[in-house]
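Encoded as structure tokens, the structure appears first; notes follow it.
The other protein chains are all here in position, but one chain of the complex has been omitted.
Coming up: chain A.
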């Protein structure tokens, strides 16, 4: 069961590298804390899922790298090749000369159609290398032009061409205090389009990960590399093989919930229900929670707190909303680690903030001419706003 990763734009490619590196490092970690046979099964499963093999034995990431300008991809390819342990396929990248200029409309309406065939062909080639395709993992940011606009376009195409395969988008939520001035426009356009074509949106906020680096890890001068590595660690702890109740690892397809919130792994502790309470809501009501336990004592961990009905919306029984996946094999040298993937109201506040700011800017018509230049009209903006207000309202209603 293999996953094909599509890395888009600077953010997607920089993160993608760290993810594959983390997955590889973990699977080759000597301290598995489990039996040799278990370790080998783990390694084989991880390998099949994320890497294909070349003649000389160097694993090749099952990935397609896409960017509209060459600097980042060149860097990413050489970083992987330099490590000597794994690499990207020689012909797995698609690159152009001029970027998307932070313009969602340019990424979606110009680059998308122009390069549709080439990009989809690359993806097709990667899919053909898989014995059986589990789905797609698309890594992109919301704030820029390529990751966001072209990412939305590619996801739509994947929906059309591979409607039976799962598509999960890893989305990077930009810093609140601005990385890109038009980030709120780009974000609402991205989210509204992805809602219609993606199966799951896994969200990481730069602000949240930054805080982890600062407060939990005490890093003094935080670089994007630090941030990306924390992210990769979290993703690794979710994606590496586990056993679920129903058999071997597979994704759950949740028809209602689309936002999944990833929490930091609580390393070194057995699982605790650490819900961060949003001050405006009495409870952070969930539709679904997934706990992943790795390492020592997984079978004796007490998970009762997760089944408290107060955590879930009134029309769900905890038994239907809560799942656990476990493996005795330790992750990345942590004797015990846990990850929580949650579909809950936690993202309502950030989403509401972005929609509010974008709405304010839209009311003044600032920057709109940059989008209409490439075919995204005011009606498209209004459609996006409408859809996202509905999402916000739906999530808010969970609390009642």
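As a convention for this text, a residue touches a chain if its C-beta (ideal position, glycine included) is under 8 Å from a C-beta of that chain, and two chains touch if they have at least 3 such contacts; residues count from 1.
The criterion applied here is as follows: contacts and distances are computed from a predicted model.
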Omitted chain, identified by the protein name its UniProt record gives, among "Eukaryotic translation initiation factor 3 subunit B", "Tubulin epsilon chain", "Regulator of MON1-CCZ1 complex" or "NAP1-related protein 2-like isoform X3": "Tubulin epsilon chain"
Contact with the hidden chain (one of A:3, A:182 or A:311): A:182
Listed residues A:98, A:121, A:161 or A:196, member touching the removed chain: A:98
Touch residues of chain A, complete complex, unshown partner: 10, 14, 69-72, 75, 97-99, 101-103, 145, 175-182, 210, 213-214, 219-225, 227, 355-357, 359-361, 363-367, 369-370, 385-386, 389-390, 393-394, 397
